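And then subunit A:
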Amino acid sequence: MKTEIRLAGSGGQGIILASILLAEAASIYDQKNVLQSQVYGAAARGEISKADVIISDSEIYFPEVRSPDILLTLTQDSYDTFIKHIKLTTLIIVDDFYVKTIDKSLNNYVFSITDIALNTTQKRISSNIVALGIISGLTGVVSLDALTETIKNHFKEGVQKNIEALYMGYKIGIGGKNG
Partner candidate 1 sequence: MYTEISLDNLRVKKLPHIWCAGCGNGIVLSAILRAIERSKIDKDKIVFVSGIGCAGRSSGYVNFNTLHTLHGRPLAFATGIKLANPDLQVIVATGDGDLAAIGGNHFIHAAKRNIDLSVIVFNNFVYGMTGGQLSPTTPEDSFTTTTPYGHIEEPMNISYLAIAAGATYVARETIGNPLMLEKYILNGLLHKGFSLIEAVSSCVTEFGRRNNLGDPAEYVKFLKDKSIPFSKVNSVESHDGIVVGEFVNIEKPEFVTSYYELVKKVAK
Partner candidate 2 sequence: MKERLMSGNEAVAIGAIKAGCRFFAGYPITPSTDLAERMSKLLPEVGGAFIQMEDELGSIGAIIGASLTGSKAMTATSGPGFSLMQEGIGFASFSEIPIVVVDVQRVGPSTGIPTYPSQGDIMQARWGTHGSHPIIALYPSSVKESYDLIFTAFNFSEKYRVPVIFISDEVIGHMREKITVDDSHVVFERKKPEVPKEDYLPFDSRYEVPPLANFGEGYRFHVTGLTHDETGFPTSDPVKAERLMERLQRKILNHLDEIFLYETFLVEDADILIVSYGVVARSAKEAILELREKGLKVGLFRPITIWPSSEKVLKDLASNRRVFVFEMNLGQYVHEVERIVKKKVEFYGKENGEIISPEEIESCILKSL
Partner candidate 3 sequence: MGKNKVIVNKDYCKGCGICVSVCPVKILKIGEDFKVEVENEEKCIGCGMCELYCPDFAIIVKKGITV
């Protein structure tokens, strides 16, 4: 079983950090084989930001994500760009705060990620953590426990707030799966 995940948004939304947290959770705590990679250079500074995580039960050879199984898009730009590289089954997680126009024919899962972040931590930047919760709740590709441990391990300040954001995301993720 191999899952390819692409996280996308704009520089400054914490996309790279989210991908590292996801990879760490899945590899260190869930004990899966994981490979994380990201876009370097100018693209990481304000333009579209992209990071990929591959999670697998067996050894991962080819390091690139070509058509992700899961695509998270936190901006319209990133949505428009990366739906060009998906397959029919790709599960697309969308933040309705920034992504207003979606292709209805696709497998979209629309959540108010930024709003939840603002309500939970009063900080827009927490939307990446909310998104991780959603990925866990909706897809089960990474466990909530693993993400919780990773956040505890990673943050010096605001651990509690971030865990709250994670749980809120997880809850609506579960809800999204059922609804």
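Couple of notes before you dig in:
Following the convention adopted for this analysis, contacts are C-beta pairs under 8 Å (C-beta built on N, C-alpha and C of every residue); 3 or more make two chains touch, one makes a residue touch a chain; residues count from 1.
Regarding selection, all candidates are chains of the complex that A comes from, given by their letters.
Everything quoted here is computed from the prediction, not taken from an experiment.
Contact annotation for this complex: of the listed candidates 1, 2 or 3, subunit A touches only 2.
Across the complex, subunit A meets candidate 2 through its residues 20, 23-24, 27-28, 33-41, 60-64, 66.
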